[in-house]
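Missing here: one protein chain of the complex. Every other protein chain is in place.
Moving on, here comes chain A:
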Amino acid sequence: MKKLIIVMIGVLFSGVTFAQEEINTTKKDTTKLDEITLVGRRKLSNYRQEKTLSSIDDYLEKSNKITMIKRGNYAWEPSMNNMNSERLNVTIDGMQIFGACTDKMDPITSYVDVSNLQKVSVGSGQSGSENGHTIGGGIDLQLPNSKFHQSGLKTSIDLGYETNGNYKTGGLDLEYSGNRFYINADGIYRKSDNYDAGNSQEVLYSQFHKYNISLQSGYQLNDQHTLEATVIYDKATDVGYPALPMDVSLAEALITAVTHKYENDSTFVQSLESKLYFNTITHIMDDSKRPDVPIQMDMPGWSDTYGFYSKASMNANKHVLSVNLNGFYNRSLAEMTMYPNDPNQSAMFMYTWPDIRTLYSGIYAKDVYAFNDNASISAAMRVGFHQNKIAIETGLESLQIFYPEIGDTKNRVLSSFTANYQFKKHHYDVSFGAGYGERAPSVSEGYGFFLYNSFDNYDYIGNPTLNNEKAFEVNFQANYHDGDFHLGVETSYFYIMDYIIGSIDQTLSPMTIGANGVRIYNALDNASIFDVYVNSSYKLSPAFSVNGTVGYNYGSGSNNKNLPLIKPISYLAEVNYSAKQFNAAIQLEGNGNQSHYSSFYGEDETPSYAVLNLNLGNEMTIQDNKFVLKYGIENILDTTYSTYADWNNIPRQGRNFYMNMSYIIQ
């Protein structure tokens, strides 16, 4: 009986969470090694990757839905459904964490590394609202589950080298797992010099240097109760941003959490997980290494977040119910000090994020109901209270220059809901979903003070009077399987009201020397974003397979202008060979011409490109230990190119030879 329920849940979840695209199943993954149990139940197994030591950024980029916006070779900003940071809800194991950079140089994905995580859960649109309010979707970077395997000590060593940029990586993972206790410690170190674009053109200021250490430990009090603690420390120094006028001398995060887990199959509440967490980020931008700046400046930023969540899942009849109660308190402060070229003048100072305190608490509930083995419906909703407060008087007074009427506090109520229907048969499955979501403006959108955007060359002023942004969304997905052939289509459409974007205010004078002007965050009446992906695969033989994906995206606002950062037609074609100890893949990836570019928001037309990659992998077992070798060539033809997602058209890497080795000692 118990088994039946588990199977049922499994079916339901696999069915209902269709939109929860887990990246490890992405079609781009060439190696297809089933390492899940071998490497400690890491679903985000780096051994499945083309490179075992690929960063989270590389990892996310393998997903259809996600594109990484690049300002350099480090700290890429994820974009899903053509929406980025403000419209997404990115969490680390359900923990809210906010970057401390006013210029989005530190998306929170840059503060964790693959070694910290078990899997990445991606929910498109409102299906990603479990941890917070979102328009475009949610990305949850999940930490490993408790591991009471009694497997003793396990060590793995990873080493990597890439010729382009002289990129060196090293990682060490130690894990001890007993009956009631486990501890896992890992560290990873990455260092890269400037990389070369095609034709050996060095891209200046593209270097980076970082390390990440994490410690996770758990103790099982009894069969039902488990306590866990996690500490992640991540520090990047000397990070260059070739697309921006400034670099980063320090990006440092400390992420801590304690978790209590309760599990009991025989009670109504089958699991209850509660977490208390704290994280703090320090981010220091400086331009001291740039020779030609109109003015030298320091721009440090800080972000501290305290939070909790408590989530329960329940089962009754054909219902699977889950509830998540969460809350957080964030402090975001950023300042700018500029040093005039005339040494007699004193330094100029302003708060770019004037100590904004955000308090949120909300509740999420989801119910999945199975009509029968083939059909199920799910409904979810989230309601929350959101408050912003300007904590320092100077900050309030600065903003009152633009908005004399505002007070220091702004309260909002946010709500979202979604429903999905899914039908599954032997040869095909279909799902249809609809949803509505709201979000509060981000700190920059609401309270930013002269934030320079190098993309459109405008200074941005936040607007504390903005309405909530609201979106209606529909999505559709269908898959057809017939033997070795698979064909799938997925599409979604967003109709966004009060779409927040900067609008030019001709009367204002820019602060940044050389900027075109000032944009105030304002709302378009509405905007529409549409995307569709078709993918197919065919297995020629047990070892050989081919697959391909084509995507199309569209986005425009009610001002009849194209939205910025909308992906042009994209395609991917791949031939795979996969045997037990050896695998190989050759991959053609490209974008069409970006004809729907948005000159109004600072874009130019990015020409089409195509690059060819080759990756190979070997795996062998030496006694009880395992050795994984990955190597290959990226951008074989040394093409010079940049994509629509490259900030200010910085060129991407030219030809790159890489090799990653992993050695696992059981």
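Some observations on this one:
One rule holds in what follows: a contact is a pair of C-beta atoms (placed from the backbone, for glycine too) under 8 Å apart; a residue touches a chain by one contact, two chains touch by 3 or more; residues count from 1.
In this section, contacts and distances are computed from a predicted model.
UniProt records the chain missing from this view under the protein name "YtkA-like protein", selected from "YtkA-like protein", "Urea ABC transporter substrate-binding protein", "Aldehyde dehydrogenase family protein" or "Glycine cleavage system H protein". Of the options A:Pro291, A:Pro404 or A:Gly483, the residue whose C-beta touches the omitted chain is A:Pro404. Set against the missing chain, the residues A:Leu272, A:Met285 or A:Met338 yield one that touches it, A:Met338.
Contact with the omitted chain, checked across A:Pro291, A:Gly483, A:Gly514 or A:Pro542, is made by A:Gly514. Considering the complete assembly, chain A touches the hidden chain via residues 294-295, 336, 338, 340-342, 345-351, 394, 396-398, 400-402, 404, 449-450, 507-514.
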